[in-house]
Every structure is written in C-alpha cells, then in structure tokens.
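Got a structure for you, written out below as structure tokens; questions coming shortly.
Left out: one protein chain. Kept in place: all the others.
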Amino acid sequence: MTLDLVLFWIPGLVAIGATGAVITRKNASRALIYLVVSLLAVAVIFFMLGAPFAAALEVVVYAGAIVVLFLFVVMMLNLGRSSVMRESRWLQPGMWIGPFILVAILAVVFAYAFANIDGVDTKGEMVGPRAVGEALFGEGAYLLAVELAGFLLLAALVGAYHLGRRYLEERREQP
Amino acid sequence: MAIEVPVFHVLMLAGVLFLLGLAGVLVRRNIMFLLMSLEIMMNAAGLAFIAAGAVWGQPDGQIMFMFILALAAAEVAVALGIVLQISRRFDTLDIDAASDFNG
Partner (left out) sequence: MDWFWLVPALPLAGFLVLFVTEGKLPDKVVAFVGAGSVGLAALVALGVGWQFVASGQSSFSLPLWTWIAVGDFTPSITLYLDSLSLVMTGVITGVGFLIHLYATGYMWQDHEEPKGYSRFFAYMNLFVFAMLMLVLGDNLLTLFLGWEGVGLCSYLLIGFYHRDPANGYAARKAFVVTRVGDTLMALGLFLLFWEFKTLEMQAILAEAGSLTPGMATAVGLLLLGGAVGKSAQVPLQTWLPDAMAGPTPVSALIHAATMVTAGVYLIARMQDVYLLSADAQHVVAVVGLVTLLISSFTALTQTDIKRILAYSTMSQIGYMFMALGVGAWSAAIFHLMTHAFFKALLFLASGSVILALHHEQDIFKMGGLWKKLPIPFWSMAIGSAALVALPFTSGFASKDAILLTAYDNGGWLYWGGGALAAGMTALYTTRMMIVTFFGRSKTEPHDDSKANMWLPLVVLGILSIGGGWFGIAVLDDLLGPIKSFSHFTPLALVTIAVPLLGVLVGWLVFSGRVNVSAVVESGLGNGLRRYWHGGWGFDWVYDRVFVKPFVAMARINKNDVVDLVFRITAALARGLHYIGALTQTGRLRWYAANLGLGLVLVLLIVLEVL
C-alpha cells in the first residue's frame, strides 16, 4: 500500500513538475518537450492503475500525434528568438496573482470535494484492451457515442482542412 | 499487477494537473501555450476517468478517456487551423489581439 503510493507519486510528481514547466516556459518547442514528459508520466500512471490500453493511447495519440501537430505548427509559424523575447514581455510576474488566487480557491474546493470519497481504493486489476473493445463495441451501449465521435472527427478533419488550406494557398502566392 | 492506492491521491493529482492547466490558460497570452494548457486540462480529466475506472475494475473509464482523446484530437486540429489564420490576419499570436470578435 505504501509502496504503491510511492510508486504512484513518482510519475505523479514528474507530471506535476513537467506541467508546471509547460505553463512557465517561454520557448514553445521546449514547452512541448515538457508536455511530452508530462503526458508520458501520466501514461505511466495509467499503466499502473491497470489501464494499459489507455496508457498506450496516451503515448501514441497524445504524445505522438497531437504534440507532433503542435510542433508542426510551431515550426510553420517560425517561432524563433524574437517570439521568446515577446513571450517574456507578455509574461510579467504580476500577471500570476489573479489566476493564482482563483486556482487556489478551486484547489481548496477540489480538496474538500475529493475528501468526501476518502477510503476508496483502486482495485488493482488490469483491464486489458480486449475488455475495453468488448465494452465499447460489444453490447451497443456506446455505439451512439462512437458514431458521434466519428462525426466529430470528420467535422474536425473538414474544418482543419478548410482553415489550413487557405493559409497554405496564401503562403504559396507570396513570392 | 496494478497498484492499489486511495483514489483520493489520484484525484488530487488530476486536480493539480487540471489547475495547472487552468492557470496556464489564464496567464499565457500566446495561443500556442493556451492550447497546450487546454490539452493538460483535458488530460487531467482523462486521468480522473481512468482513476474512477480503476476503482471498479471496469473498462468504462478507459472508454471515456478515449472519447476525451477523440475530442482533444478534433479540438487541436481545428484550433491549430485557427491559429494559422490568426497569425496570418493579425500577424501575432496574442489571443487578446483577437478581441475584435467581441459581442
């Protein structure tokens, strides 16, 4: 139990640290690397909590696909040294005060809310991909949700194509 | 085998990650960082679902995580397209520059 807690908090603290770095870095590429670290740490936690399929998806889709998409855009926008300078100009220390107060209040509320469910432990069972697949497609309980997710992704595909295409075409027209 | 920890700890971790993401959304003016912070918040929500699934030993938590994943993917795809447009139109990534879209 204690060991499990220690095992849990090792990637947990890594995730917190890396996430803190993401929101404070001024260089976008570096922030993305920290984001990958954070996501990988969360993936480890998923695995430990008995969700290997979710962990794999976290690595493949989040760290692999989404962050790479971010990186593409960062490179496309050519966020170099000047953007780092601008970032430090935007990121005055005084700006942290308001958000900090709000976040602190929310933290207290969260702690109070989660304290109500103290004494419940995770089960410690592995729920493999097979179980997930059967639940997702098996009895039809999630079929509608799956369809809706499919619609959403299709719409996103069309939308992203539409938005990005004009950008690329305008770029090409420029000498 | 999977670990057995009080779900309070997992939820607190998810909460902390969520709040860090929220703080990032509130503080950063650069849209790229804003989107990253949003990803962190969604990921934290996913963690909470996984934790709930782990409590019961059921796959439903993971299924919800997958839906969050799909949502995040869709959101990022469209949002990055909009980022490209904003940087083209306003020649900046400052989210406050887009405040012309006010009601």
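For clarity, chains are labelled A and B in written order, and residue numbers in each chain start from 1.
The definition used in the following text is that a residue touches a chain if its C-beta (ideal position, glycine included) is under 8 Å from a C-beta of that chain, and two chains touch if they have at least 3 such contacts.
Please read these numbers as outputs of a predicted model, since none were measured by experiment.
Considering the whole complex, the residue from A:Leu13, A:Val68 or A:Val109 that touches the absent chain is A:Val109. From the options B:Val7, B:Leu22, B:Ile50 or B:Ile68, the residue with contact to the chain not on display is B:Leu22. When the missing chain is restored to the complex, the residue among B:Val7, B:Leu47, B:Val78 or B:Ile95 that touches it is B:Ile95. Although one chain is hidden here, its contacts on chain A can still be listed: residues 98-99, 102-103, 105-106, 109-110, 112-113, 116.
In the full complex, chain B contacts the hidden chain through residues 22, 25-27, 29, 34, 95-96, 98-103.
Please note the rule applied: only the chains that are shown with their structure count from here on.
Note on chain placement: the centre of chain A and the centre of chain B lie 5 Å apart, centres being C-alpha means.
Taken together, the chain B residues at the contact with chain A in this complex read 1-13, 15-24, 26-30, 32-33, 35-37, 39-40, 43, 46-47, 50-51, 53-63, 65-67, 69-78, 80-85, 87-88, 93-94. Touching chain B in their complex are the following residues of chain A: 1, 4-5, 7-9, 12, 15-16, 19-20, 22-23, 28, 31-32, 35, 38-39, 42, 45-46, 48-51, 53-54, 57-58, 61-62, 65-66, 69-70, 73-74, 76-77, 79, 83, 87, 90-91, 95-96, 98-100, 102-103, 106-107, 110-111, 114-115, 117-127, 131-132, 134-136, 142, 145, 149, 152-153, 155-157, 159-160, 162-164, 166-167, 170.
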